[in-house]
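The structure is given below, and queries will be raised subsequently.
Only a single protein chain was left out; the remaining protein chains are all shown in position.
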Amino acid sequence: AEVKIRFPVEYNPDIAPGLANQEFIELIESRSNGEIEVEFYPAGSLYKGLDILQAVMRGDAEMATLVSVYWSAISPQISIFELPFAFPTHEAFYRAADDAAFMSQAFAEVEDKGALVIGTLVYDYLPVGNTERQLTMPADFSGLKLRALGRTNARTLELLGAEPVPINVTEVSGALERGVIDGLNTPADAFISYSWDETVKYVTDSPHYFAFYPWAVNKAWWEDLDEEHRAIIAEAVAEVTARHRERAKAEAGAAFEKMAAKGVKVHRLTQEQREAWVAATAVQWSEAEERFGTELLDKLRSFQQVE
Amino acid sequence: MAAVRRALDHVEDALSGALLFCGLAIVFLEIAGRSLFSASFIWSEEVSRYTLIWLTYFGVAAAVRSDSHIKVTIFIDRLPSRGRRGIEMFGCLICLAFCLFVAWYGVRLVGDSRSFGLMSADSDIPIPIWVFQMIVPLGYACISLRLLERLLHLWRAGDPDVMRGG
Partner (left out) sequence: MAVFLVLALFALLALGVPVAFALGTVGLATILLFDVTSLTQLAQSQFSGLDSFVLLAIPFFILAGNIMVEARMAPQLFDLMRALTRPIRGGDAVGATLSAALFGAMTGSSVASAAALGRIVIPELDRAGYPRSFSGGLLAAGGTLGIMIPPSIVFVIYGAMAQVSVTDMFKAGILPGVLVTLLLIGVTLVLAGRNRWGGQGPFSLQRMLRALGRAGPALLMPAIVLGGIYGGVFTPTEAAAISAAYGLFVAAFVYRSAGLRGFAAIFVRSAKMTASILFIVAQALFIGLLATLAGIPSGIVEAVDSLALEPWMFLLIVNLALLVLGCFLDGVTILTVVAPLLLPAVLALGIDPIHFGIILTLNIEIAAITPPIGMNLFVISGISDTRPEQVIRGVVPFVGVMLLALALVTYLPWISLAFVN
C-alpha cells in the first residue's frame, strides 16, 4: 500500500465507536483500491491514554479517536466541551460539531501544535450509577464516592456534593463490589459491557456530560498526503460519523432498557431536578469564563437553544 | 573530599529509598484521608505513580553500581578470567550505548512535551508533565555514569568480581 495509517484506540473494537472505526477502515481501503492500508490497534494494544495523544502529535501514529478529555491536556480550553450541561440535547452537540468555524477555533491550539481534528465521533451522555440511592436532587450526592472522568468531570461531581475518587478502570468492578467507590458516571452501554449493572442499583440519566472522540490526524502527515487520498479519508470520516450518531443514541437507549430489565432503577431527571443540578454546578461556567474568556463560551451557549 | 566521594557513591541509593518512602506516605495519606476524614486527594494517584517511575531509574543506577541486576552468568562463569573480563567490558559497552541513546532521545521527549504544553488530564497539578518526564534523560544519564565507572574499574582491576556485591 502507498499510504499506511497506524490507528490506535483505547476502547474495545466491538463497542459502538469501534464499529464506526471499522466501517471507516473498510470504506477507505476499498475506495482507495488498497492504496491506503490501516493498521487498527484497538483496546489499548499499542498505546493508551496520553500516549496515544503524544504518538499522534509526534507522528508515531497517523490517526486516533481519543476521548476529548485527553486533548485538554495540551489545550485546556477543550475542557469547555466537558462543562456541566454544555449539551442539553443531542442536537445541541451536533450543532456544535457541525459548526466548522467553532470546532477549528476550539481546537486551534491542537492544530498549532501538530494535530488536526477532521471529524467528531460521538459517544453519548454519562449517566450516573451508584449502589446506594436514587440520585434526584444534588443533596442525594452527599457522601457518595464516585469515580470521575478527568478533572472537569471530577469538579462537576464534587459540586454536586459527591467525593470524586481516582481509580483505575480495571479496578472499578472490584472497587464497586467492595464499596471502595459507590458509583461512577460512564456511558450507558459501559454499565452493560463491564457488568457494572450487576452491582449498581440506581442509574440517573442526566445530560451533564456528553462524551465524544475528536477524530484526529497528525497534521504534517495529513498535509503530505496526495489530494485524492485526503479526499477519500475526509469523506469517509464525514459519512461514518454522521451515520454513527443514530447508532450511538440507539445503543444508549437499548442499554437503559437492558439495565431496567435487570432490575436497575433507572431515573430520568425531571425539569426541576435538572435545574437544581445546573444551579449547583453553575460556578464551573464562570470559572471557565475567567480562564478562557467569553467568546468561545458564548458560542457554545448559542448551540444550546431549544427550537 | 573522600566524604563527598562517598556521598556521591550512594546518592542514587538514597534518592530511590527516599522516593519509596514518599510513595508509601502519599498512598497512606490517601487511605487515611478517605476512610477517616472522608477527604480524597485527587492528585495522590498521579503523584504516587510518578514517584514510582523516579525511584525505579535511580534504583537502576544504584543496582548497576552494586552489580545486582538480574542476569545469566552460567555461560561466562565457565570462561577463564581474562576472557570473562573482555566479555563483561563488551556487555558494559552495549549497555552504555543503549543508555546514551535513551538519554539523548529522553531530552527530545522532554522537549516535545514542553512544546506541546502537555499537562495532566487527571488532576489539577500545576506542574507540566515534562518535569516528571525529566527522569528519562536524568535517570539514563546517572545509569550511564555508573556504567562508565564500572567499565573503568574493569579496565583497571581486570577482575570482574571486584565489582560484585557493593
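Just so it is clear, A and B label the chains in written order, and each chain counts residues from 1 on its own.
Heads up, the rule we're going with is that a contact is a pair of C-beta atoms (placed from the backbone, for glycine too) under 8 Å apart; a residue touches a chain by one contact, two chains touch by 3 or more.
What you see is a predicted model; the values in this text were computed from it and never measured.
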**Fill in**
It is residues of chain A that touch the chain not shown, namely 6, 39, 41, 43-48, 50-51, 54-55, 58-60, 166-168, 170-171, 173-175, 178-180
**Fill in**
Contacts from chain B to the absent chain lie at residues 13-14, 16-21, 23-24, 27-28, 30-31, 35, 45, 48-50, 52-53, 55-60, 62-63, 66, 68-76, 87-88, 90-91, 94-95, 97-98, 101-102, 105-106, 108-109, 112, 132-133, 135-137, 139-140
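Methods note: only the chains that are shown with their structure count from here on.
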**Item:** Mean-CA-position distance for chain B and chain A (Å)
**Value:** 37
**Message:** Taking the touch rule as given, give the residues of chain A at its contact with chain B in the complex, in rising order.
**Reply:** 49-50, 54, 57-58, 69-70, 72-76, 109, 113-114, 143, 145, 150-151, 154, 163-167
**Prompt:** If you look only at chain B, which of its residues touch chain A in the complex?
**Reply:** 34, 38-40, 42, 44-46, 112-113, 115-124, 129
